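Got a structure for you, questions after.
Here the complex is missing a single protein chain, while all its other protein chains stay put.
We call the chains A and B, going by the order they appear; numbering starts again at 1 in every chain.
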Amino acid sequence: MTRPDLVIVGAGPAGMAAALAARDQGVRDILLLERDQHLGGILNQCIHPGFGLHQFKQDYTGPEFADQYIREVEAAPEITVSLRTFAARFAPDKTLTCLRPGRVDAIRARAVIFATGCRERTREMIPIPGTRPAGVFPAGLAQKMMNLEGLLPGRTVVIAGSGDIGLIMARRLTLEGARVQAVIELQAESRGLARNVVQCLEDFSIPLHCRHRITRIHGQNRVEKVSVAAVDDDLRDRPGTAFDIPCDTVLISVGLIPENELLEMAGAAMDLKANTPVVRELGVTSLPGVFVAGNAGNIYDLVDSVTRDSERVGQKAEAYLRGVA
Amino acid sequence: MKPYDILIVGGGVIGTAVARELSKYKIKIALLEKEVELAFGVSKSNSGIIHPGTQTPPRSLKGRLCLAGNRLLRSWAQELGVHFKEVGELIVAFREEERAVLQRIQQDAESLGVLGLKIVDRAWLAEHEPNLNPEVKAALYAPSAGIVSPYRLVYDLAENAQQNGVDLFLQHPVSAIRPGRGYFEVVSSGSTVFRARVVINAAGLYADEVARLVGIQDIVIHPRKGEEYLLDKKRENLTRHLLFPLPTPTSKGILIIKSSDGNPIIGPTAEPAQSKEDLGTTDAGLAKILASVQKMVPTIQRRDIIAYFAGLRPVAGDDFIIRHEAALPGFINVAGIQSPGLTAAPAIALMVRDLVRTSGLTLAPKRRFQRHRKPSVHLFSRPLSSARALVRKDPAYGDIVCRCELVSAREIRDAIQRGARTLDGIKFRTRAQAGRCHGGFCTTRIMKILAEELGQPPEALTKRGPGSEIIAKSRDHDPA
Partner (left out) sequence: MKKRLTCIACPQSCLLEAEVEDNRVRSISGNKCPQGEIYARQEIENPLRVLTTTVRSPGLEVKLIPVRTDRPLPKHRLQEAIQAAHKIKITRPVRAGDVLADNFLSLQVKLIATRTAK
């Protein structure tokens, strides 16, 4: 059993920013757990620009933004990084059970920050009826396939939802040679940033159908087409508006869900609708000495806000440790 | 020409159960499956209930086989290392006057031989099924109902059958069957010809088409579609029993099902299907299911749903059709095996064994039948304290690939070494990609392992066989 002062679960921007802020406040024994084999979290696959305009007054790409933190974390003797480490269980006494290749460890921390990020809402959560062929991907998975693995998920694509990931992927797919047929959005206007609507859709003449929904996915083995219908302001299908779009791929970009299963497991008070822990102030959960930072606590639009708030959570963890020391 | 004593058509739970049973004897057996993996037909959409025998007509074949199967399955599961759990079922009544219906179901079931039935009241229900709608007045409790993983049962039956000498031929659809003198020639995959003394038709939805190949016209399969929705594993303890409403004449109704994997299942619907490939789910199906199950357990929410699918029941009249064709000695049909087919499978296998004897084939027991199979390891189904020893034995058990369902790289490799060829095959065996993120985090990693183990490039990998390739192109082959 190891007993560090502070354990942070997740080494994306939130976890790294919280770790560095706690270190700056004087915490000397920080363990940063990361499931992936690299630091940086989701930023590693966000190769497009638009990060850091507030924090660094720079237009960084995701990996560049991450790099600002990675270099500092790697240079900090107070922060021990454990990669390929999966926190599988969390008990109310602040014991984390972690698996990594060749090891199972119980880690009992004096304070814990969960910076576990979020997952994508899936086709199943909307839900879109129809068959379940190959070629239906969460947009973030498609992004990972293209930007980290060099795999093109499909050649003719329809994107469900106009969140920023979906818009970014519309451009990325087009530039890599796929044809994006349309973006289908249930709301009356795009959910993404205006700059993404302009530079990702308008630049490539990709139609954005607002107040529409995919009513059905077709195809036995691989996606063959989707059926689409216009909806009224109560989101009911408008009769006579149905049409089909042929495609071999459907990307789903309909929002994100905070990942807080470990906190829930340990009995933290939860807002089950948002899947976030109930916090009485930024980052402070109902369990003493247990904090939440970044998208796990609240879905942010900008990474700059994630790191800004996570630094404050890191400081709170330090204050907690000082208070009970 | 491939000579066999017995050729089984269809690699679902019936085909594999029959194969496993017959592998106890000194005969040569081939099992042909048209899909790229076993259990990809009717069996893949099974909900895994081992029925007690409460809702089958007492004098029906399926009633008798269900009861016998429920008893047999326990020892089979143990021998195969499949997890069987006796959770019991409750058939619930909302009105006092429905008590009479419960009593009638009880009498029918008792005359069939079902044991341990009792009608329980509000107080019992409040204690033993706390999330049940308090408006439920009474329920019929059948303690012998249980759950099993339907896919793992099929895969493990097949693995044990193979251990005992059965030859497995995947992607082998049957296109012609030519009766000869005391044998059949079975043509598959274009030109491969098998020769067998006995042919067992366990082709599920396609059993009528296979029967027609030898001129049998009286079997007609009408697929009946059932949509089912899976809930998050967080809701594992939503119910303690399988929950049934009062049955209707055509179906057992829409249920709340405990599953072997932990995720509760709600459904199924029962609608005539458009075709044998009609596997789509619908807005209407979901709405109907939600309304029905919320009546039984009001805390079920739409946001609890993490996955859904539709399956087709191979309906051929009211009862199972299991018979040796006297006019065509050696041809055995096992058709129309809808619910409770999974439960009945071991008993069906014994019945088919007896029919094989009737056909004239001598069945001499093997001295070295291997009854037991080395169980697969599933991290999710054991306490984490036991993971330490596993990880010490093989570091890859600590390399978690699927975080939602806690599946390690070692388990994925193991599944592939035991026969998985596709993303769906890995999902059915291990649960990787079956959780709440739906493969969002683990798909690329699983693809890498699959590509490595099969020695294939990523663009050759499929979700469920040819035509379902996962990606369009890989940059590994870009010109330098």
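Just so it is clear, contacts are C-beta pairs under 8 Å (C-beta built on N, C-alpha and C of every residue); 3 or more make two chains touch, one makes a residue touch a chain.
Bear in mind the structure is a predicted one, so any value in this text is a computation, not a measurement.
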Discussion item. Looking at the full complex, which residue from A:D67, A:D105, A:D237 or A:E264 touches the chain that isn't shown here?
Written reply: A:D67
Worksheet, complete the sentence: Touch with the missing chain holds, among A:D5, A:E124 or A:E149, for A:E149
Worksheet item: Who touches the missing chain here, A:D29, A:E78, A:D105 or A:E176?
Response: A:E176
Worksheet item: In the complete complex, which positions of subunit A touch the hidden chain?
Response: 37-38, 44, 47-49, 59-64, 67, 70, 146-150, 175-176, 193-195, 197-199, 203
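In this section, only the chains that are shown with their structure count from here on.
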Fill in: subunit A and subunit B, separation of their C-alpha mean positions in angstrom
35
Fill in: Residue ranges of subunit B touching subunit A (in the complex, touch as defined)
234, 277, 279-283, 285-286, 303, 305-309, 384, 387-388, 391, 395-400, 403, 406, 408-409, 423, 436-441, 443-444, 447, 458-459, 462-476
Discussion item. With touch defined as at the start, can you tell me which subunit A residues reach subunit B in the complex?
Written reply: 35, 84, 86, 88-89, 97, 99-104, 119-120, 122-125, 127, 129-135, 137-138, 140-141, 144-145, 148-155, 178, 215-216, 218, 220-222, 248-249, 261, 264, 273
